[in-house]
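Right, one structure below, let's go through it.
Only one protein chain is missing from this complex, and each of the others stays in its spot.
Just so it is clear, A, B and C label the chains in written order, and each chain counts residues from 1 on its own.
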Amino acid sequence: MATMVQAIRMALHVGEERLGVTDIFGEDVGPPLGGVFTATQGLKTTWNSPLDERGIVGMAIGLALAGRCPVAEIQFCDYAFNTIDLLKIAGNTYWSSGGDWNVPMVLMTPVGAGIRGSIYHSHSFDAQATRTPGWKIVMPSTPLDAYGLLLSAIKDPNPVMFLKPKALLRQKGPKGEVIPGEPGDDKALSKLIDAPLGDRTKWKPEWPKLEEYFVPIGKAKIARPGRHVTVLTYGRNVPMSVAAADELAGEGIDAEIIDLRSLHPYDWDAIVQSVKKTNRVLCVNEDTEITNFGEHLIRRLVEELFYELHAPPRLLAGKHLPGIGLADNLEHASVPQKESIKAALRELARHEP
Amino acid sequence: MATMVQAIRMALHVGEERLGVTDIFGEDVGPPLGGVFTATQGLKTTWNSPLDERGIVGMAIGLALAGRCPVAEIQFCDYAFNTIDLLKIAGNTYWSSGGDWNVPMVLMTPVGAGIRGSIYHSHSFDAQATRTPGWKIVMPSTPLDAYGLLLSAIKDPNPVMFLKPKALLRQKGPKGEVIPGEPGDDKALSKLIDAPLGDRTKWKPEWPKLEEYFVPIGKAKIARPGRHVTVLTYGRNVPMSVAAADELAGEGIDAEIIDLRSLHPYDWDAIVQSVKKTNRVLCVNEDTEITNFGEHLIRRLVEELFYELHAPPRLLAGKHLPGIGLADNLEHASVPQKESIKAALRELARHEP
Amino acid sequence: MLLRIHELMLEARVLEERLITMYKQGDGYFWIGGPGEEAFNIPLGLLVDKGQGVDHDYLHLHYRSSGTLLAMGADRIDSLRQMKNTATDPYSRGRNFAGHASIRKWNVAPISSPIEVQFSIAIGTAMAQRNAKGITIVQGGDAGTAEGDFATALVWASRKGAELPLLMIVTNNKFGISTPYDGQHGEVRISDRGKAFGMKTATIDGNDPEEAWAQLKAAMDYVRTERKPFLMEAMVSRLYGHSSASGANFVTNETDPLTRFEKKLEERGLLTRAKADEMRAKYTARLLEASKKVREEPQPAPESIYDYVFADENYVAETKNGEK
Partner (left out) sequence: MLLRIHELMLEARVLEERLITMYKQGDGYFWIGGPGEEAFNIPLGLLVDKGQGVDHDYLHLHYRSSGTLLAMGADRIDSLRQMKNTATDPYSRGRNFAGHASIRKWNVAPISSPIEVQFSIAIGTAMAQRNAKGITIVQGGDAGTAEGDFATALVWASRKGAELPLLMIVTNNKFGISTPYDGQHGEVRISDRGKAFGMKTATIDGNDPEEAWAQLKAAMDYVRTERKPFLMEAMVSRLYGHSSASGANFVTNETDPLTRFEKKLEERGLLTRAKADEMRAKYTARLLEASKKVREEPQPAPESIYDYVFADENYVAETKNGEK
């Protein structure tokens, strides 16, 4: 089974070969490195950009206007905050021009904590992204979803942001989740598509025969079915919440984990269905907790399902602090961990209306 | 009585003369114009910056680090979105350096709709600002509060954002609210401190003997006391909500309007007190409605006061769209208006638990 | 040719004057435009390779470019429609300010208010044209060159081995709203900023349509054939102040390229005062008619704010343009 970063690479390969992707670029995206997380190794249309995030986003918009199909990368979302105005332009061009110009581009960027990234390699981007109208926002939690969401993003005629959960990039998916066409044996896959260490000038990847597979933008997935509490989450916090739920099963608490996968547009029907069943809801994400996307979900839930809620809905998110510190203690205290998710689930499940 | 823009000018004057303000700068802030809204006319330490928002914010940070007391302006908050990374740095420097360097700067910028500003002169900034840790955020709704909040902002050893509600800049405050020291007669005040049209090279303002007056950061104000519904709002939507409430009084609906004044830190005690009394709450602001600061307030209210709420709390905010259109119909349909506030208040007040 | 240029300069001026009058009569909330830049913008519009796609020229203009679009043949009434923010405004459906055109079928990217961002976006269309026939033209003001985006265009356009067919134009009117050029610049000539990047550069008199034509022609030929960037600075006038926010009244202390050119043409016996006045009267009448028509056109409906948020998956640019 492929890791998420291998899945992304394979999706980009299919994008180049069959979906018209013309430019995969960003800082250190091209040879020799192929991306700081190796997401763009061995591809045909990759190139290295100057160290200028504004130029990267502007270039992507311009390429899209000119009918190309660009996939741009911001090396870490921590470094996208000088481009918010340009992201707003990518999102408002179709609307502002009264439907004259659309901007079919994909922007991918690694997000989140979990790798001791300290102050500038731990940021989340979901709150910022979801308040940028005109963009579609996706964030996978498994390699297969990464593959399927990225292909959908590439085909979409609008700007789509593909948020890569840093901590999961080297992880594999749940048992049995295979990318259509990937070789069964991991070592074999690695031999085919992972660049060797050292000199790569002569290396060429051999791509497996991959099939197209699209995860529709706007559709959530039940990562773990359950009856007592609904967890609305995405990215890194999905496997974390599933693990927390599995451990709580022993205590008679059966939590349902909804992996949103698309943050905008999001799957309101799936959310309502689950909450109507469990009547209790916990939102989990790593972004800072003031003016947070989970708060939007909670606001809408209380507006529309107030009387279905048997316990106050809760948000478990990053602390409202200027950064995430390097030391273990600091990182753990700053963003949700399995234990804090369990604690919140216990509280919600045991709450007496 | 002074208008809000005159109050801001007088506060900056007191800042220069008595609170150590050294640099009031930004695009067209200095002579001859004195700011696109005349907020910086006739002051001593104003100067015109290059047309470079990143430079303006960076300059302010650097001046603050060097012990100066800068008040920087971004001409319209619509043009601050290429500086978010720098705003984050201003907010994280004290924390990142473990308390070594603080950044005592004031950033002021006009926000909001209401003047047919079209796509790029109608943005709100409260959602973006409240998710920038390390900053204090204030937003007045009357000239006196503008005066008192700006003086507090200037004295604060941290970065403080002073959001100027564009639509209120030329408005006066509620009857009887006078700035300590302003002449009773408006014409007299205008004669003293408003620059003449045409050639101003020889003009000098005559400043009234103003007293210092500080509105503490973090303290809300009851703009209109009421018993049935609580409205949590700020800036332009305060007078709008008060007017709506006054009109509803005839229908037997008595709404309490809380003017937050400080968005961060905000006055949680005042909010709780009011909501415990009315048991119904409406948040009103103009920023886009997904990942919106009002959603934070609602999230915290349901977490802490779930069983005190006799109706689902509601948010009335800007539509989640790429921009605010120019035509009357478009602007009105995009952000809260007195009528939509009244409709929401009726619904809340009449809601049967 | 000279007479054609003059006629377009005159018509462009009358168009801006009509927009200003509309503003002053309450038929619009805000005016900003290009009176004083006609001698440069008209030749620019005439020299553009007009069409859709990478084999034609892409234009990333700003809010003073009405003359360029007029010279390209844009329907005059559409400027009035945007001024009056009618539902019929083809550029923005009543959403954007006057002077913010968008014409996809001619590669005219949407003009947006934020200063200088067009320089960061233009590198993208230019990149797409490296192996095509067309070039990309991007234009902005003098004060705006202080934004990082101007440097972004310089850096990305000049990378060795990856040079871009990009014509960068700075129309220098020596003002940013109220702020004079002097005191804000260390450069003697803004165009000098291109030299460190090995770019061809020029600073020209943008108030002389003959010089503008010749210099633009040369620069565009260079970019078109060499597929390399060129930075041009054109000195121009600002004849009605920055915008309606500063009153939009005629200023007398700047060169008027139109009267200057008319004098020249008269001296050469190519034009008479009477002919010029007659032309002016004709265009004034025509645009007055147009403004009356626009006044009768519908305003956008409230619900229309939800239109054009996302293109649907069957969206095809061509069809979209076909419609217009």
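The rule is short, and it goes like this: a residue touches a chain if its C-beta (ideal position, glycine included) is under 8 Å from a C-beta of that chain, and two chains touch if they have at least 3 such contacts.
Not measured: the values here are computed from a predicted model.
*Asks:* Out of A:33, A:192, A:222 or A:243, which is the one that touches the chain we can't see?
*Replies:* Once the missing chain is taken into account, the touching residue is A:33.
*Asks:* Specify the residue from the set A:19, A:222 or A:333 that touches the hidden chain.
*Replies:* From the options A:19, A:222 or A:333, the contact with the absent chain belongs to A:333.
*Asks:* For chain C, which positions touch the chain that isn't shown here?
*Replies:* The missing chain touches chain C at positions 146-152, 154-155, 157-163, 182-189, 192-193, 195-199.
*Asks:* Suppose we count only contacts with the excluded chain; which residues of chain B make the list?
*Replies:* Missing-chain contacts on chain B: residues 23, 50, 52, 54-55, 57-68, 70, 85-86, 89, 93-102, 104, 133-134, 136, 155-158.
*Asks:* Given the full complex, what residues of chain A touch the hidden partner chain?
*Replies:* Within chain A, the residues that touch the unshown chain are 27-28, 30, 32-33, 36, 48, 50-55, 78-79, 82, 116, 118-121, 319, 321-323, 325-330, 332-334.
As a convention for this text, only the chains that are shown with their structure count from here on.
*Asks:* If you take the mean of the Cα atoms for each chain, which one ends up farthest from chain C?
*Replies:* A
*Asks:* Using the average of all C-alpha atoms in each chain as its centre, how far is it in Å between chain A and chain B?
*Replies:* 34
*Asks:* Of all residues in chain C, which are in touch with two or more distinct other chains?
*Replies:* 92-93, 95-96, 112, 114, 148, 309
*Asks:* In chain A, which residues are in touch with two or more of the other chains?
*Replies:* Those would be 54, 85-86, 94-96, 133-134.
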